[in-house]
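Only one protein chain is missing; all other protein chains are in place.
When the chains are written out, they are named A and B in that same order, and each has its own residue count from 1.
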Amino acid sequence: MRKSVFLLMVVALILGSVSQVFAGGEPEEAGPIKVGMYADLSAGTAQWGTDAEKGARLRIKEYNKAGGIMGRQIELVIYDCKQSPTEAVKAYTRLATQDKVAAVYGSLISNTALAVSPVAAQTKVPVVSRAMDERATTPAFNPDDPENPGPANPYFFLLQPSAFQQAAVIAGYAIDELGMNTFTMLYDKGNAYAEYLAKGFAYYVTKRGKKMLGSFEFQSGDVDYKAQLTKIKELGADGLFIPNYVAQNANAVKQARELGVKARFLGNNSWYKPMDEVAGPAADGSYFPNNMTFDDPSTQWFFETYEAEWGEEPRLHSFSGYDDVGFILEAIERAGSTDPEKVRDAMEATRKFEGIIGTINIDPKTHRPVGLPMAVLRFVGDQIETVEYRYVPKSP
Amino acid sequence: MNWNILLQQIVNGISLGGVYALMAVGFGLIFNVLKFSNFSHGGVVTLTAYIGFFLSRYLVANFIITFLLTAVAGGLAAVVIERLVFRPIRRKGYPISMLIVNSITVAMLVQQFFAVTLGADYYTYPNFIKETALHLGNLTVSKIYLLMLGISAAVLGALTYVIQKTKIGIAIRAVSSDISTPSLMGVNVDFVISVAFFFSGVLGGITGYLLGMTFSVDPFIGSMILKGIIASIIGGMGSILGGVIAGLLLGAAESLLIGEIGAALTPMVIYGSIILLLLVRPQGIAGKITEVKA
Partner (left out) sequence: MFYLKVLEITSLYTILVLGVYLMTGLTGLFSLGQGAFVSIGAYTAAIAYMRFGVPFPLALALAVLMGALLGFLVGIPTLRLRRDYFLLVTFGLSEMVRAGLLYLAQLTGGALGMAGMPRKVGLPLILGSIVVITFITYSLKRSRFGRDCIAIRDDELAASMVGINVYAHKMKVFIISSAITAYGGALYAFSILFIEPNIFNWLESAKLIIITFVGGLNSIAGVIAASVIYYSFGEFFRFIDVWRDVLLAVVVVLVIIFRPGGLFQGLSLLPSKLKAMRSGR
């Protein structure tokens, strides 16, 4: 039939097979050590991606100044995954098979992590990320039975408390330190990150014997939540949990204030800067958990170093990039090799990695950190202050 | 049924509807003149949201000045788009589908451009209005939403006057019913169309500014335009007033539905109803049936 098209396809197949022959093989023994990264550099959460990249580059620069690892310099190979699962899969595959990196630092967006997770298990180059969705590390996780997460994906690691753990932090604080008994929540129905936090929050609250008076959702593109907030106001709960992305949280808070919702607002770790600029004084009196604080004297050095390098103040994910790439580099050092298998084993065996966000102990059963405390912060006017530097909630 | 809540929901809805109405008017102007769906209006809204931000942060933090400047910027942007992207197609006599494709492309271009360059930061306008809520008895209304509603009404009135009573308005009407004849009568069709685009662009600028002020600026702010366009369509082609009314109704319906059945089911009910409406009454609420010229 269409001879030319048929020919084209045959050529493509041949090219494909040929490239397969040249792919694979041992990573180079000399030359720079390559660490791969795929992040959201454009699209909705671009700020997080670009912050993480800056943190990562800073850490690599420090290592290189000190002589690198095993006498070799370190190079960051980074691709934009545009918050898209297919782009993330492409980027990861390229990093693992073409660029032959020792390990990959992945985007923290849940759906990219969930798409890459099975690919990582097959391709066998380990991925480290902040994706809080439990399924990235333990694919069989069922939110209705959080105590039994199932086996871990050997090639995927999480470096911060998971969604359920983070929700427990703020819920626990609200119950034990703020004396709250009744709660409502407003979350993005189309966002797995928000939904998991919501489920985690509801699970913890109910387990502690307190009441969820109502749970309200909105669709991902919505910017106006007055309809939901009017109902929330009517229910009159003590606390309102709002665990979404920055712009949505800010809109929710401003509108809730306007309508006169009396509940105290409780947030997630997306309430850190720039929430203070976007929400302003409407956020007054709100509490939220975060991985770090900015007035902890033991972390001031990072603020200075980062500002000297990039000319701006670090934000939450600047810390993430710095810590997580540090975790990777330290594992490579301990493994004494850039063989992804050995690096993976070193990662699984990590106990007491000193990150800025705390000491990371990887639980080999879940590939998530164990016993990592979080900070609790609050808004006074439009200023953020630290309330607790290291808080661990009571078990439900 | 708690009447207070119901009333507040209706108020919420109509205010939100004011946003849709504003978008419907800007979109509807071109819809009526050139008889095609100008999706680039969303691009103008996004662009002006950013322009308004930069003007108010770096030039002068005065609401009125930056507001007017942004509106004018919107008008100019629309004229430029018309000149570069639509006029060549129109001149060569290509089918309308090309215009539609190009308008979608422009919208995409603007959105992606900002996503790449400025997407990484959150931009918020200076706080021009300290206390945004207006309390009327038990009800709360947002001043900004009222502003949008007011502007939609004012613009509607002004447009109606211009279109009915002024020379340029008559020229626009002539061009909208037949694009070739007016030139035989000595009307400069290109100029008339540019004027129409300028007006719609000004409306886009107003929309962009107000949206940016209320919700904070990001590259995807133009996607809200789709709801406004839908309002235009339900309202009916040939009637800008229909678009405004439809916008208000859409907002009210959304608010009430979300309150009663939740945000999960609401899109299904709303879009389902729209499809049914168009099935039964394809000209929309207030429109006239127009012959589709090929």
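In this text, contacts are C-beta pairs under 8 Å (C-beta built on N, C-alpha and C of every residue); 3 or more make two chains touch, one makes a residue touch a chain.
What you see is a predicted model; the values in this text were computed from it and never measured.
Student: One chain is left out of this view; which of B:V116, B:A133 or B:V189 touches it in the full complex?
Tutor: If we include the chain that is not displayed, B:V116 is the one touching it.
Student: For the full complex, which residue in B:L6, B:A61, B:V80 or B:I100 touches the chain that was left out?
Tutor: For the chain that is not drawn, the touching residue is B:I100.
Student: Using the document's definition of touch, tell me which of A:P32, A:P154 or A:G190 contacts the absent chain.
Tutor: Answering carefully, the residue with contact to the hidden chain is A:G190.
Student: Over the whole complex, note the residues of chain A touching the chain we left out.
Tutor: Residue positions of chain A that touch the missing chain: 1-6, 9, 12-13, 15-16, 19-20, 23-24, 41-42, 79-80, 85-87, 89-90, 93-94, 97-98, 111, 114-115, 117-119, 133, 135, 139-140, 143, 188-192, 194-196, 219-220.
Student: For chain B, enumerate the residues touching the unshown chain of the complex.
Tutor: Answer for chain B: residues 36-37, 84-85, 88-89, 92, 94-98, 100-102, 104-106, 108-109, 111-113, 116, 223, 226, 229-230, 233, 264-268, 271-272, 274-276, 278-279, 282, 291-294 touch the chain left out.
The working rule: only the chains that are shown with their structure count from here on.
Student: What whole-number Å value describes the gap between the mean CA coordinates of chain A and chain B?
Tutor: So the centre of chain A lies 37 Å away from the centre of chain B.
Student: Okay, in this complex, where on chain A does chain B touch?
Tutor: 41-44, 46-47, 49-50, 189, 216-219, 221-224, 226-228, 230-231, 234, 246-247, 250-251, 254-255, 257-260, 274, 277-278, 280
Student: Show which residues of chain B lie in contact with chain A when the two form their complex.
Tutor: Going through chain B, the ones touching chain A are 2, 5, 8-9, 12-13, 15-16, 19, 112, 115-116, 119-122, 124, 127, 132-133, 140, 142, 215-216, 218, 220, 223-224, 254-256, 258-259, 262-264, 266-267.
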